[in-house]
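Left out: one protein chain. Kept in place: all the others.
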Amino acid sequence: MKVRVLLFARLRELARSDALELELPEGSTAGSVWLRLQEQVEALRAYRRPPLMAIDQAYVSPDSVLAGGEEVAFFPPVSGG
Amino acid sequence: MKVRVLLFARLRELARSDALELELPEGSTAGSVWLRLQEQVEALRAYRRPPLMAIDQAYVSPDSVLAGGEEVAFFPPVSGG
Amino acid sequence: MVRMVQRPIDLPGLLRLVQGGGIGGIAVFVGVVRDHNAGKRVIAVEYEAYPAMAEKVLGEIEAEAVGEFGPLSIAIEHRVGRLEVGEASVAIVAGAAHRREALGAVSHAIERIKQAAPIWKKEWYEDGTQWLDDPGLPGTELK
Partner (left out) sequence: MVRMVQRPIDLPGLLRLVQGGGIGGIAVFVGVVRDHNAGKRVIAVEYEAYPAMAEKVLGEIEAEAVGEFGPLSIAIEHRVGRLEVGEASVAIVAGAAHRREALGAVSHAIERIKQAAPIWKKEWYEDGTQWLDDPGLPGTELK
């Protein structure tokens, strides 16, 4: 199955990319997508704490299971306002 | 001694006057000015509770003593904002 | 800065007064004439003030807000005269380094204005007028 991954702020800058497609095994979780990303994009390994994660624009925990086709976003603590 | 008396809102309307001069005995208090006013202006007797009082634009209690020459104001509970 | 005015509230002007490089948050409260009160339809209101004392009290309220919420830039404008439904009667604007101080100062100021500023409101209804000073007073019936 495939998901679309979005990266923001520091993560976008580290990865030098704001979006990518990932092919994943069935049963993948949001957290496992992050680990896969860090394998593929070496620069993201410098970011050692778990990022915030969202599936289809809603916050999720790392154990949330994906069905395929979702938009999965990773980002640092927010600082808007 | 003399003071200048100001009336506002309902009291101004009852008295049909917004300002008057009063000649007072030495040692008069703000409260005694109010009693004198009610003697002189019959329509003010309908207002049976003590009004708010100010001397020279500062709230005072009825027992505040006047020296003469002050601006003494009487008015109902405030409702601005 | 405090001002009693007989023209519409100048919110853009008040906002300009509280700007500055150290300001991180600006809070505002605007009181507006509502179309109803205590179950009656209101068509307009009239505000009367003791102008010299009102400006003095509003200045004290500004000083209190600074004392309680720390360094801030604050401006208050209150209108007098006849106002139609939807028009602003009062505006308080506070700029501070941080949001909590700005919001706290504005909340504090509007509460204190309602308690202490020598200003009175008369409501106009389809069938008469009424001062809002004290519903228990004799002579409070509609005129």
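So that you can tell them apart, the chains are marked A, B and C in the order they are listed, and the count of residues begins at 1 in each.
We adopt the following convention: a residue touches a chain if its C-beta (ideal position, glycine included) is under 8 Å from a C-beta of that chain, and two chains touch if they have at least 3 such contacts.
Small disclaimer: the values here were computed from a predicted structure and weren't measured.
Put simply, the missing chain touches A, C once the whole complex is considered. Within the whole complex, the absent chain has one touching residue among C:Ala65, C:Ala102 or C:Leu132, and that is C:Ala102.
Screening C:Met1, C:Val30, C:Ala52 or C:Val66 for touch with the missing chain picks out C:Val30. Although one chain is not displayed, subunit C still touches it through residues 11-12, 15, 19-36, 85-86, 95, 97, 99, 102-103, 106-107, 110. By the touch rule set out above, subunit A reaches the unshown chain at residues 6, 8-10, 12, 14, 46-49, 52, 54, 57-59, 73, 75-81.
We adopt the following convention: only the chains that are shown with their structure count from here on.
Distance between chain centres (mean CA atoms), subunit A to subunit C: 49 Å. Subunit A and subunit B have CA centres that are 73 Å apart.
Shown for subunit C are the residues that touch two or more other chains, of which there are none.
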